[in-house]
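Structure below; questions to follow.
A single protein chain has been removed from this complex, and every other one stays in its place.
The letters A and B name the chains in turn, as written, and every chain counts its residues from 1.
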Amino acid sequence: MNLFPESFFNILIIVSLVWTALAGLTLLMLILADFKNKTIW
Amino acid sequence: MLIGCTVVSGQEQPGGGPEAVGPTGPPPAVRFDDREPVNTREGHATLSWTVADREDEDWRFEIQQSFDEGFDNAEIRNPGGDRAMFVSGLPDGTNLFRIRAVGAGGATGDWSEPLRVVVDYHGRWLVLTLFGVGCLVFVATVVTVLAGHRRHVSGKEAG
Partner (left out) sequence: MDEFRTSVLTQQTGFLLLGIFGVLWIALGIYWGRKAKDTEGFMLAGRNVGLALGAATAMATWVTSNTIMLAPKFALQMGIWGMLAYATASFGLFLFAPMASRIRRLLPKGYTSGDFIRLRYGRVAWGLFLLISFFYSMAWLVSMAMAGGILLNALSGMRYEYGMTVILFVCVLYTLFGGLYAVIGTDFIQSLIILAGVVLVGVVVITRVDLGEIHATLAAKQPGLIQVFMPVALLSFFNNMFFGFGEIFHNNVWWSRAFAMREGVPQKAFLLSGLFWFPIPIAAGFIGLCAAPLGINVPDADMVGPLVASKVLGTAGAVVVFIVVFCSLASSIDSLLAATSDLIAQDVYRKMLNPWAEEAQMRRMATRIIVGLGVVTWLICLPRISDLLSVLFFAGPLVGSAIWPVIAGIYWRRANPAGAVAAMVLGSTVGLIAYFQIGWYTASLVGATVSMVVVGLTTLLWPREFDWKKLNEAEAAS
């Protein structure tokens, strides 16, 4: 029975968390940019 | 998204205190609610059980999981004071479970009749066929959208 290796398991979880955090930061940056250019709405 | 659109149903929080506490006296018999073997193609099942008497008391439980009737190389699972346990990722084949109640000072009751959970994963050909069909439909969808998008951008399929 082939199992996913531990390294894959670890990387998957850590990358997903970092990625999610970056998504939040990107959203903040986007809203700041829209705010500056007055293009929010 | 809707996938599964599952709603949770109420269950007890996991209990299970330190060994010393618990109801005194000989622990009662316990039996699984499923009498017949449980068949699953998905490798998971919810086990639930009932205590024969003094059922309102805070018994803890111990479950053994094994491949052989004798439970020689059994894995131990501790559901604490819960009266149900979700098991998943079970290997193909017949998985046997048995349970007993645990009372004060670690006093244990008798093991229940074993419950068989028969795991029979979908066969390789069905899985690979449907996976392959999925790949094809996926590629066709992506190609259709992207090709359409190119025509759209180039103005060939004008709106």
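Keep in mind that, in the parts below, a contact is a pair of C-beta atoms (placed from the backbone, for glycine too) under 8 Å apart; a residue touches a chain by one contact, two chains touch by 3 or more.
Computed from a predicted model, the values in this text were never measured in an experiment.
Listed by label, the shown chains that the missing chain touches in the whole complex are A, B.
For chain B, the list of residues touching the undisplayed chain reads 1-14, 16, 41-44, 46, 75, 77-80, 82-91, 121-124, 126-127, 130-131, 133-135, 137-138, 140-142, 144-149, 151-152, 157-159. Within chain A, the residues in touch with the undisplayed chain are 1-4, 6, 9-10, 12-17, 19-21, 23-24, 26-28, 30-31, 33-34, 39-41.
Criterion: only the chains that are shown with their structure count from here on.
Here the CA centre of chain A is 31 Å from the CA centre of chain B.
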